[in-house]
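Yeah, one chain of the complex is gone here, protein chain that is, but the others are all in their spots.
Now for chain A:
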Amino acid sequence: MEVINPRAALLSNYEVLSLLQELESDHLLRTKTALRVKKEEEASATAVASNPTVNTHLEASENLRTIEVEAISYLTADYLPTRSQTEEGIAGLVKNLAPFSLTKAEKLQVVNLSPTLPVELYVIVEELEDRLGEQIDEILEHVQTSLVAPATLTAKEAKPNGITAQASTDVSTAIVEEGQWDEDADAIYDEEIYDDTGAGIGVEGDLEMEDD
């Protein structure tokens, strides 16, 4: 094993969450088909005929499942804004933040934590008053507009059999969108890269210095 670059790029929480949710729905889909195939084989009772050594079903490892489930539970927790974020919202927010002289790391944290109160922004941005002064409210407004009301999400979960219902809808949407999904994931990623080189060239150097 060789580590070529320990920190090639930074990822926002939203990107990680959507990647993990994709994995999760993929896994559910696979388990379902595997179960169905098994049942069919049992029903026809000619299972011996099929070649048991050829395995097209890849088992997800225990480690992956553990961290996937735990990370999703953290990222969708109600104390994080991640689940009320959308791809368009974040792209718009990053665009809106461009005119302010924020560093790359600060922008990432604004996206991850979505501060809606001045006190939250004070923690993220160093010397906020000196640097941004009256623009604080403007930034908070941009953040607020980038979030969708989590009401739709909570309503979904409030259903009596919320978990199963949600899981199955996730799976079905995953099937429909699977074709587009890769492109979408890349699009977010590329856009971030693009924004970084556009607005924070000097800053990028700062971040990499830490690694040395």
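One rule holds for everything that comes next: a contact is a pair of C-beta atoms (placed from the backbone, for glycine too) under 8 Å apart; a residue touches a chain by one contact, two chains touch by 3 or more; residues count from 1.
The working rule: contacts and distances are computed from a predicted model.
Q: Suppose you had to identify the omitted chain by its UniProt name; would it be "RNA polymerase III subunit Rpc25 domain-containing protein", "N(6)-L-threonylcarbamoyladenine synthase", "Transcription factor Pcc1-domain-containing protein" or "Trafficking protein particle complex subunit"?
A: Answer from the record: the omitted chain is "RNA polymerase III subunit Rpc25 domain-containing protein".
Q: In the full complex, which bits of chain A touch the chain not displayed? Write them out.
A: 1-13, 15-16, 19-20, 23, 53-61, 63-64, 66-68, 70-71, 73-74, 77, 79-80, 105, 109, 112-113, 117, 119-120, 122-124, 207, 210
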